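A single structure is presented below for examination.
As you look at this complex, bear in mind that one protein chain is not there, while each of the others sits in place.
Each chain gets a letter, A, B and C, in the order it is written, and its residues are counted from 1.
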Amino acid sequence: MFPDPVAQPHPQRRSKAVDVADIGRVIAEALADGGSVCIGGLLKQGRPVALVREVIRAGRKGLKLFSSPASGYDVDLLIAAGCVAETYLPVVTLEHRFCPFFRDAVERNTIKAHAVDALTVVGGLMATTNGVPYQPVTAWAGSDVIDLNPLIARTTCPFDGTPLFAVQAIRPDVALIHAQEADEFGNIRHLSTMTYADALIARASRTVIVSVDRIVPAEKILADPTGTTIPGFYVDHVVQIPFGAHPTASFPNYSVDEEFIDAFADIGDAVRKDPNRRDAVEAYLDRHVRDPRDPFDYLDAVGGYRRLSALEDEARFI
Amino acid sequence: MFPDPVAQPHPQRRSKAVDVADIGRVIAEALADGGSVCIGGLLKQGRPVALVREVIRAGRKGLKLFSSPASGYDVDLLIAAGCVAETYLPVVTLEHRFCPFFRDAVERNTIKAHAVDALTVVGGLMATTNGVPYQPVTAWAGSDVIDLNPLIARTTCPFDGTPLFAVQAIRPDVALIHAQEADEFGNIRHLSTMTYADALIARASRTVIVSVDRIVPAEKILADPTGTTIPGFYVDHVVQIPFGAHPTASFPNYSVDEEFIDAFADIGDAVRKDPNRRDAVEAYLDRHVRDPRDPFDYLDAVGGYRRLSALEDEARFI
Amino acid sequence: MSRPYSTGELLAVLLSRDLQDGETGAAGAAALIPMAAILLARASHAPNMQIAGEMFVNPYPKVLSSSMLDDRALGKCEAAETFVELFGHSHRGLDFFFHSGLQYDQYGNVNLHCIGPWDRPQVRGPGAANFSYAIRSRRFYICALDHSPRSFVERVDFLTIPGNLSGPESRRAAGLTHQGPRYVLTPFCVFDFDEVTLKMRLMSLHPGVTLDEVVSRTGFAFDTRADLSETKTPTDDELHLLRTIVDPGGSLKSIN
Partner (left out) sequence: MSRPYSTGELLAVLLSRDLQDGETGAAGAAALIPMAAILLARASHAPNMQIAGEMFVNPYPKVLSSSMLDDRALGKCEAAETFVELFGHSHRGLDFFFHSGLQYDQYGNVNLHCIGPWDRPQVRGPGAANFSYAIRSRRFYICALDHSPRSFVERVDFLTIPGNLSGPESRRAAGLTHQGPRYVLTPFCVFDFDEVTLKMRLMSLHPGVTLDEVVSRTGFAFDTRADLSETKTPTDDELHLLRTIVDPGGSLKSIN
């Protein structure tokens, strides 16, 4: 029954901003071994790689991986570090070459890489955002992907009996997303032209953690509400991580570090051909994931300001 | 088989911009008697009222009306002019008062006003944009609206057998939409904060006709692609009509003409109580719809620059 | 009246007190009092209130407007959404929503469609954009400015917004699991709902209102709480916030 309000100083709105030093703990608390994680961005753009490194640092095992329909370096890194049990990834590629750890893990049967396509993942996330148990799909025929897809069922249209498919709602435990800006209340702004499936993933996931290039004053969000790509109430934690997408791009702020990705893939290809070279992987993970105390340390390890400003230049002059 | 290209001057890209003098013909050609039309905007904002007046001028009868989930003046005007046979409108209201012609037509049973809700219309349009025959809905229970809704069926979840509903895909013949800006290729920009269901309606409809406050150079679109709310390839015709949403608003350019809407509703209420006053309706339609040769004439008839600049001021100073 | 507040202000204050910090809710079109309640809660005890579920997020309106679905009313806000996102919200539900209508019945069902038969009504109302929030939200409030035997009826002619249907059994059969209608606020009193019968029950009378007056204005018999009280009127702090931050234009003052 309507209480008399207690006279008290009015409380302040809580911030969702996490200090970069605490983001590892936040991720470790949100994601359990065996949990499902969905990664935003696409291929070599806007991937939350710093957050992915924290998953590895937390020692997570047996993860189920989802992503926007095309993934690459970060997924391969998680597999290299032994975090992954199952993938629901339409495409895993570095575009100009395969992802070596993914390829190796599937060929050696150490992970279960389910056959899914973009409509499976997008449709499943759409079902969750729409609050319904499944999304109808009619655009499937002929591909072996359908027969092996564990997330779909056959059904019929209730209006005319036409056979069609259903993909079940996908609700990842944790979404990891990278964007360019946010305010402390978790309102996210992508400044890149494409935003991939990021908003969809945020809406579909239980816990949403977003790294951004910059946390900006809330006034900037209020001045352009149509620029907000993910409203704050979908977001649980936001963290400013400089170059948090490295070695993928965060357009228009910085471009892809292709050399860095290639160096990783070279190690992967070498280990794939000669498993005795596994120590090269551990050395890579030590240097780039486990040893850096924080993201600034990481940036020093990957080439410091010299390399990073070149990536900024590339994004600016394209 | 790959032909040799014929040497010829390279052709130019076609414009989708229609001269305001031709928009009546365009609408008459796109929409037949008995056709279905879906109206964008919401309540007293962003409604394509100038395009709606062209529907009346074309003498269309027996229309099936869809709209974003809340509609008012324009729908009432179409009903007043005798254009409408059926409505699939969740809400018909002027907010501070009822829509008199809608109310009268339903009470006298001269139109069929189906019981639908927002999820029916939005879900049906979503199904079409997603390219599937229906959209699952689970959020319905208890309301008489469900039992009377002609667009829904009962079905079950193919994964666990749970009973749920389906709303069938809605594909309007013609979408009428108003926005603030477009280029000549039909790329639409809303400058208002809310864009309602406009993009959804455009994606779901066979023929899409958009009125805008201003046609802008294509360079303006290219300079901010994320500002494009409806890509041009969904749009068939775009026409610059000054104050084309009047008496509804086109924020941030001009506000609602509440007095004008009230004057219309007063006539409607008077006729509803005394059908002998039907001539007042015809006089209104003559003055505001049938007699003006073009939208400029219309603007003179509704108060000219004095009134319109006041509406601009209201939008600017809110 | 000599009261230092209007009916509109009273109802907005009463509603605001029941909204909790951190909750997410919205008001639809034609919802001056609910919107004032949300904004007042945010300005006082609920700074983490999320105003969302319609096509905008966390507005900071410069004027309190009769409809929030209006750029005139929106002012600045944190994000825009569309009806597609509203479809999802309608399924997942909010913490709270508000409804009003043509008729209300003893089970808190609301009619927005018609008085008289559906096929040939005496009065055709506007309809309801969205009744799903009533089902899927954790609770909703009925804010009824017309409290008369014409509007408070034994059984609604058309059931637009499902409240408690015909009682507990019917709610179970329909699969309704949330609270549904929580309070009914009128210019004269506040009703809650009996935990067992799920019927409206008089909870408090506004200052100066008698039980007989409410009985005569209500078209069905209702129980009265054992602890029937006088409605706790707005405090100075609440009225100050309401008039300076939420409704500086005084729109609520004209609602009596």
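One rule holds for everything that comes next: a residue touches a chain if its C-beta (ideal position, glycine included) is under 8 Å from a C-beta of that chain, and two chains touch if they have at least 3 such contacts.
Quick caveat: nothing in here was measured; it's all calculated off a predicted structure.
One chain is not displayed; in the complete assembly it touches the shown chains A, B. Contact with the chain that does not appear here is found for just one residue of B:N130, B:Q168 or B:S211, B:N130. Among A:Y73, A:F98 or A:Y298, only A:F98 touches the chain that is left out of the view. The residue touching the chain not shown here, chosen from B:G34, B:P150 or B:P225, is B:P225.
Considering the complete assembly, subunit A touches the hidden chain via residues 42-45, 68-70, 89-93, 95-96, 98-99, 102-103, 106-107, 109, 113, 115, 117-119, 122-123, 126, 137-145, 148, 192-197, 199-200, 249, 251-252, 255-256, 314-315, 318. Touch with the hidden chain on the side of subunit B covers residues 1-5, 7-8, 10-14, 129-132, 183, 185, 187, 203, 221-223, 225-226, 228, 230-233.
Just so it is clear, only the chains that are shown with their structure count from here on.
Computed centre separation for the pair subunit A/subunit C is 41 angstrom, with centres defined by C-alpha atoms. Annotation for subunit A: residues 130-132, 225-226 touch two or more other chains.
Of all residues in subunit C, those touching 2 or more other chains are 56, 77, 80, 87, 90-91, 136, listed in ascending order.
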